[in-house]
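Contents: one structure, followed by commentary.
Only one protein chain is missing; all other protein chains are in place.
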Amino acid sequence: MFAEKVIELLKEAERNKETIDQFNDEKIRQILEEMHMLFNLNMTDANASSENKSLWTAVQIRHSALERNKRCLLAYLYNRMQKIKTLRWEFGSVLPTDVRELLSDDEYLWFTKYSTNLASYMRSLGQDIGYNGIDLTENLKPPKSLFIEVLCMVDYGKLELEDGDVIMLKKNSRHFLPTSECQTLIRQGILKQIV
Amino acid sequence: MTNSNYLNISDILVSNEKIPCKILQDLPKMGFLDPSATEDDLKVGSNVEIPLWLGETLYSRRPPLVSVDLPKIYKDAYREILNADACTIDLHKFAQYFYELGCYIAKYDIKGEVATTLVNTFKQRFRMLLAASVSNDSIGTMQPLSVSERERAAAAAATEHALSAWLQRGDSPLTTACMVANHRKRKRAEMEML
């Protein structure tokens, strides 16, 4: 059947809705090969159809298969792009190495372009009244209290607070900190709120 | 309504479902579409099961290269069962994309009965979704639901859970971001397997 390999690719992507998989370079290469093969068959049959009119149906059918493959490949990439955007909002503009490795080089380039565009937009906010921009990747949940108690999950190192104090975030250390200053670290899994 | 489905993976999977078609013209070199065919060419009159996307393309040619038949579950026998008591059918087993495929198939049903059955079926099965969203045995209650029914039930369950947590606790603690948490979980699972 036509366009089966590309469906495998999409089913793989659908199985893991919560994370992003390794970019499947090999499968994409195979699908592109399949497309070129179909195209070449069509060239042959299109030429031959001047003598044998019935071959025209084969050309039309293969063309539909080519369109189908194209659609599926684009959908695969597009769906990954949505996940990559989430990576920017959740991990920040610097990705951990093991996450970075899941993206292809082209995808990483797109990630940096997306990041730059976002940063540029955020910087422009409030420009006319003297703001230095607003970081929209913070303030993601409505704040309930000014201070919260947190547990440090990894050896993070020094954290400098707004008022100049410096605290040492060691694994398993507990701290009582201003909410605004821990939000990002909590989202990144470095701190955990103690309820 | 303009079609925004081109990049939608769910729609692509729906249009991959097989539908029964009758071949209206000789199709050279397409014998492979029919597993029971003995020749390279596909002959007029053959009955084949091909993906919806292919069926629709071939049907839309002038003159049409195939005619589309209704899949079993949208035909008379099953329609009667669905209209009588839709909750008895395990949609996951028989037609996991029942509603979505049905919307496409309804076009080929001149009498318009498929469309009515779709709406009717959903109305009846709605209570199964509600039950699944509050049930303690989510695996059991979700089992006979179609893909989209499961998605809705899961969304309802998540909202219900969030609401009761909020009512109990009075606030929502800040949590690790979704993808970050899932990524870590997956990594741990992979490391344990090694």
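So that you can tell them apart, the chains are marked A and B in the order they are listed, and the count of residues begins at 1 in each.
Definition applied: contacts are C-beta pairs under 8 Å (C-beta built on N, C-alpha and C of every residue); 3 or more make two chains touch, one makes a residue touch a chain.
Note that in this section contacts and distances are computed from a predicted model.
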Q: Given the choices "Flap endonuclease 1", "Histidine-containing phosphotransfer protein", "DNA replication complex GINS protein SLD5" or "Killer cell lectin-like receptor subfamily B member 1", state the protein name listed in UniProt for the chain not shown.
A: "DNA replication complex GINS protein SLD5"
**Q.** Listed residues A:K5, A:K27 or A:K85, member touching the removed chain
**A.** A:K85
(Q) One chain is left out of this view; which of B:L7, B:L24, B:A37 or B:A181 touches it in the full complex? (A) B:L7
Q: Identify the residues of chain B touching the omitted chain, counting contacts across the whole complex.
A: 1-2, 4, 6-7
Q: Extract the touching residues of chain A with respect to the undisplayed chain.
A: 28, 32, 35-36, 38-39, 66-67, 69-71, 73-74, 77-78, 81, 85, 104, 106-107, 109-110, 113-114, 117-118, 120-121, 124-126, 128-131, 134, 136, 138-143, 145-146, 179-180
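The definition used in the following text is that only the chains that are shown with their structure count from here on.
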Q.
Using mean CA coordinates as chain centres, what's the gap between chain A and chain B in Å?
A. 26
Q.
Under the stated contact criterion, what part of chain A meets chain B in this complex?
A. 1-2, 7, 10-11, 13-14, 18-20, 45, 52, 54-55, 57-58, 60-61, 64-65, 68, 71-72, 74-76, 78-79, 83, 86-87, 89-91, 98-99, 141, 144-145, 148, 179, 182-183, 186-189, 192-193, 195
Q: Would you mind writing out the residues of chain B in touch with chain A in their complex?
A: 6-9, 12-13, 16, 25-30, 32-33, 50-51, 53-54, 57-58, 61, 65, 169, 171-184, 186-187
